[in-house]
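A single protein chain has been omitted; all remaining protein chains appear in their positions.
So that you can tell them apart, the chains are marked A and B in the order they are listed, and the count of residues begins at 1 in each.
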Amino acid sequence: MSTGSALWYLSRGTGVVSLVLLTVVIVLGVLTRGGRPLPGLPRFAVAGLHRNASLLAVAFLAVHIVTAVLDPYVTIGWLATLVPFVSKYQTAWIGLGALSLDLMLAAVVTSLLRQRIGRRVWRAIHLSVYASWPVALVHAFTLGPDIKTGALAWLGVGCVAATAGAVAWRVADDQQPSNISARNQQVRQDADRKEVMA
Amino acid sequence: MSVLCEETAVTARLLPDDAASGRLRDLAAHQQVFGAPAPAGALTSTAIVAMVEAAGLTGRGGAGFPMARKLKAVAAGGSPVVVANGAEGEPASSKDKVLLSLVPHLVLDGLQLACRAVGATEAYVYVHEGPLVAMMSSIISTRAALGIDPVTPKLVSAPARFISGQESAVVSRLDGGPALPMAVPPPVYLKGVHKSPTLVQNVETLAHLALLVRRGSGWFRSAGTEAEPGTMLCSVTGAVAHKGVVETPVGTSISAVLERAGGVDGDLQAVLVGGYHGAWLPGSAALDLPLSLAGLRPHGATPGAGVVVALSTRTCGLVETARVVDYLAAQSARQCGPCLNGLPAMAETLGRLARRDRTPGLVERVHQLAGLVERRGACHHPDGTVRFVRSALTVFAAEVDRHLAGGCTATDRAAVLPTPRTRGGAS
Partner (left out) sequence: MNQTLAVNWIACDGRGLCAELLPERITPDEWGFPVVDGHPMGPDLLPDARRAVAACPTLALRLAATGR
């Protein structure tokens, strides 16, 4: 196998792993938003999982990006990995990858600096990571020929199903005040209702 | 609420005889009775602070903090702000409303002096929504038109809730937010209204300031005690013949204050001193106690903002307490978990005690909840409520036992302590 194809395989492989890890990160984030626990695991462990998976995703992404740029078959250029839509090769789809990376980096960096920037700023930027996942998915789907068939296709379907399922469950669960901050909301609403009716 | 004026001049300082008619709302009449204030440039800020320090004036908003210390702390910072706080959230207290209605110019003169003392060019008058707003607005405009105020204050109103007058709630409201307490650091004298050092002073304190600068710190000290000089306004209500606001030297005995309000109507069971964050005192012991920090602290109470409520033997202290705690729970800002959950739980348990529910463990549960809410919040609302509740369980211990046995000694079910209903949630 030539260096070129080795790099190409490495890039695609790490790209797939990154996508799976990103899916894990988002599903964990969605399921535990607002302080809800995951059954069986202490909350700090779930938070730790979320954090470590995202850092691992960044590590795999780094390899994915470096190997893609070094690959002699395609000319992408370092700038295009960070600045969306400047690549000569597959401008749009590489651009989406760069966009997804930018959003992810923003989320990771602000999380590491959370205590310095305060909750409001952190939260605003962190929510933008919701956009990075579908962007990454489109990037993967359009640029990876083998993701459309076979095992990788099922993996792709699995990622989409997991994320969609988590979001759907979250939206439905918003109706029950079973986590603490929702319980507090309920106590406030009950107090308001009692006062108005008195 | 009526104003009960003392004949002798020594205690009729803030509220002389003329005041009750309302004629001192007129600037000319005000200056005729109290004398004209010193011209704007005549007094340096150091001079004013020195006079306040020599006079020993302390805050009349409830905390009793030495004003000179506050002035120095705020003056040390850059572009300070001064707030005249007339948001009297305490339902049993009416002294600030009476003061602002009858001698508003005295408060506004004091506000100018406070601005001079700290070097402020920005000032606010902060009151509850209601009739006072229109009145204060017109008085402020009159003074502005005559150009007598170096710093024209802005009038800001807040919902008439118990905590609207809390220091950080005032700052929050003035910054355009809700009138709700903010998380503690930094203190408002360092970073208050738009992050500037802010002096928040009760309107009565400012009125005293206006007079002591005119007449001297020696004059101010001629009434009251050595450690706590001056006079104070008391809102006397409950089982008294004539409910109203009384001006009296600090350190006057509670019995004398009750006499000024026409005397107790019936047999005195207990006295609530300091308002709903204050403490109950047993009737017999209360009568001889002086209304001063030194006199009341050993008994677990403070004069607070001068609220004195007499409870006769025909009313049930436990029922009154339970109803007030229910009110206090509803008045929570609902920003902090322990208060938001704990105060309604306390109110519910006390309610059961009041209704003669004989379930074992109710009193223990109240004490447990008290321990869970105190000092676990952004403001002192839970702490004050706990002090009120603990003093009630002590003073009305016999009544509690009677309730647990299914009885109650009260013969009169009419509510004594005011617990107004306010619409809507915290805003």
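For the reader, a short list of remarks on this structure follows.
Throughout what follows, contacts are C-beta pairs under 8 Å (C-beta built on N, C-alpha and C of every residue); 3 or more make two chains touch, one makes a residue touch a chain.
Not measured: the values here are computed from a predicted model.
When the whole complex is considered, the residue among B:Ala183, B:Ala227 or B:Ala285 that touches the unshown chain is B:Ala183. Listed residues B:Val74, B:Val203 or B:Cys336: the one in touch with the omitted chain is B:Cys336.
Although one chain is not displayed, its contacts with chain A can still be listed: residues 35, 42-44, 47, 114-115, 118-119, 180-181, 184.
Although one chain is not shown, part of chain B still touches it, namely residues 182-183, 335-339, 341-342, 372, 376-378.
Basically, only the chains that are shown with their structure count from here on.
Averaging C-alpha coordinates per chain places the centre of chain A 54 Å away from that of chain B.
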